[in-house]
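Only one protein chain is missing; all other protein chains are in place.
Entry: chain A
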Amino acid sequence: MYARLIFRNVRRSSKDYLIYLVTLTICVMLFYAFLSISSRYYRPDLGTEYDVTVLSDGMKIAVCAVALLLLFLIRYVNGYMLKRRQKEFAVESVIGMEAGTVARMFLAETLVMGALSIVLGILLGAVCSQFVTAMLLHDYGQDFELTWTLFPDTALMTAGFFVIIFLLVGGANVRTIKKIRIIDMINAERRNEPPLKKNRFMPVVTLIWLFVLVWMSVSGIRLRYYYFDSRFDVPVHIMFWANILVPAAGALCGAALFASGKRGKQSCVAFECAAAILAAFSNAAVLMMRGPYMLSYDAGIMNKYMLFLLADMLYLICGIVYLSNSGLVSWKEKSPENRYRGTSLFLLGQITSKLAANTKTMILICITLGMAVVLFLISPVLTGWSLGYLDVRSLYDIQISSRYNDVMSEEDLYQGDYEPVTEVLREKGIETAEECTFSLYLPEREEFHSRIKWEFPVAAMSLSDYNGIREMLGYEPVSLGEDEFTTQWQSIASEEEKAEFLTEHQQVGTDAGVLSLAENSCYEEPIGETVYNSYTNVVYIFPDSVCEDLMGVMRNRYIMTERPVPFADAQEIARAFAEVYPEDPGESGSGEGMRDTGMQYTIRLNTLQVNSLLANNFMLKAVMTYGGIVLMVICLTVLSLQQLLDASQYRYRFSVLRSLGVEEREIRRLVFRQLGVWFGLPVALALVISCVVVAGFIQTFSAEISAYIGAETLLMQLGITVLILAMLLVCYFISTWILFRRAVGEAQ
């Protein structure tokens, strides 16, 4: 009997919760598809130089972490179902069913629906995993062939993961049902929520925000105390002061308004929103001015200000949603001519009756949706950046370099030819096609001790070494007259930077005399980033005769091999190198005079770099795409369910409207407007906020973006992403609209 009741309820619920079921199925499908890469049975044909095991462990953790977000969705929908069904539970209790039985029946119902979506999701996931594999093979530069496989371990893990989530939420539901009194169940649907102004949410959020402002102000004072220098430019002065004064003013005035009993009132929230906007600009300035003005605070400070920026945004979202909602209420109260125009009164009633709960949901949705959009938009930037960077960084099969940053004595500088590497290569049977070992010099010996960040000297290399490298990379050799020099630039350097440098350095003084700038003064082909000295984007090319008299401070060796180095051999070469040459200046290597000299050595093997980069890149892309879709789908589902699950109430309300003689056309318009408000506000706000974040991000990293990705490619990728997001949104909106209209129309 109970089983029949459960199945009948499931059948009835599945109509109401269709969107929820579809979303769950999509989530299970994506979970399975992305997790399939970590399966023991997953063996894509990538060749000997690639290894996917690095990928699998990371993927497993990342996919599960993102999927935990689903807990929120499932909890939310279950909470809603519980509320809607309370009257039914009351009837069941009244006829003598025990609370435990009622609760367990509800649990069984949700489990049956969950099981349905798990099975469907895994089956669809097997199809979808083909896309993931195609994406993986494309990233590794391989051809894709369609193969149908169902990985038992992944399927088991997917099922296990979701069953645990359902049981967790179900357990919580059972507890809730057991606690509710029958009389409360009976009356559950009757009451409206308390009005928004009496809700404590916003006062609490504002109070927390005031504390954040105090913290921000104190941090501003510390920042100025430790890092300020009166020689900085005016904008930097403003930035330091703004980070103290803006939060302090916000906190003080906010506290005064709060104490004067206006807490949570519109004026206080509006003032704090303005403070949040100003604070956001001040905080962003800390992040954006560090590079151009060479400010010396570390990553910790950067992270802290990024956190502040996030706090600014979060408060701003809460504030704007609250203000627009409470503004709506006051507008309704103050403007009878709008209130009594046609069916506006009905629409306003529909909206205001749910304002308190919906404000919270809308804020949450806005934040989550914003995160999803940012994830979507930034993912092509990050992956494009690292792929483009790979082209610049990994030009040689083996790239050995050194740094003198911690070397105190000139005798400690390394001048060898990295012979142990030659031996290892011979042992492994790896043949060298081309190679070049060369020194990087300081134009003037006295610059050796310039170690402050912005005083690091530009290094120089000899013309013959430079041409040797160019030949290895297939570029034309260059020539120089006697007493002439030219420059080679990193791709990240901007045009202004180059022009400014070249104007200032028409002549360069060296230990071997003064050199003047050649006619061809600037070369930009990528030749690897280890030829540049730390914190510089340029290297001088001097005639060989000049370099003979200069002090060599760094020693590099670039090798091209006949065939790609296999993954296992590459790992062994890297290990063997690290044993002899210390990577960390504090360590002592076992090689020729490698004792604690302060020299840093680095080996970069193309195979390893490409491997780890492709793996990380793929993981980044996969997790960001997966996370973005899951967040987006969760938001849209909640938005849509919020409306659909109340359809029973709405059906009654719209039938009253009909009996009052309101035309069907007007009712359709009302439905559209109501959905428009609940969908439109959070989506629009999330879009604005995420556009600001993405624009800030692109602005901050504009040099890297134009160097490694290219503005056009990026714009196209962003365009495609935005299009996909818009399509998702439109799909959800239209299906909600249709389902809603059907639900409301059933009254006829």
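Here is the rule we use: a residue touches a chain if its C-beta (ideal position, glycine included) is under 8 Å from a C-beta of that chain, and two chains touch if they have at least 3 such contacts; residues count from 1.
Following the convention adopted for this analysis, contacts and distances are computed from a predicted model.
Asker: Looking at UniProt, which of "Xanthine dehydrogenase family protein subunit M", "ABC transporter ATP-binding protein", "NADH-quinone oxidoreductase subunit H" or "Sulfur oxidation protein SoxZ" names the chain that isn't shown?
Answerer: "ABC transporter ATP-binding protein"
Asker: Return the single residue from A:233, A:431 or A:663 that touches the missing chain.
Answerer: Answer from the full complex: A:663 touches the omitted chain.
Asker: Using the definition of touch stated at the top, determine which of A:89, A:240, A:346 or A:618 touches the missing chain.
Answerer: Residue touching the chain left out of view: A:346.
Asker: Spell out the interface residues on chain A facing the chain that's missing from view.
Answerer: Its contact residues with the unshown chain are 190-192, 336-346, 349-350, 352-353, 649, 653, 655-664.
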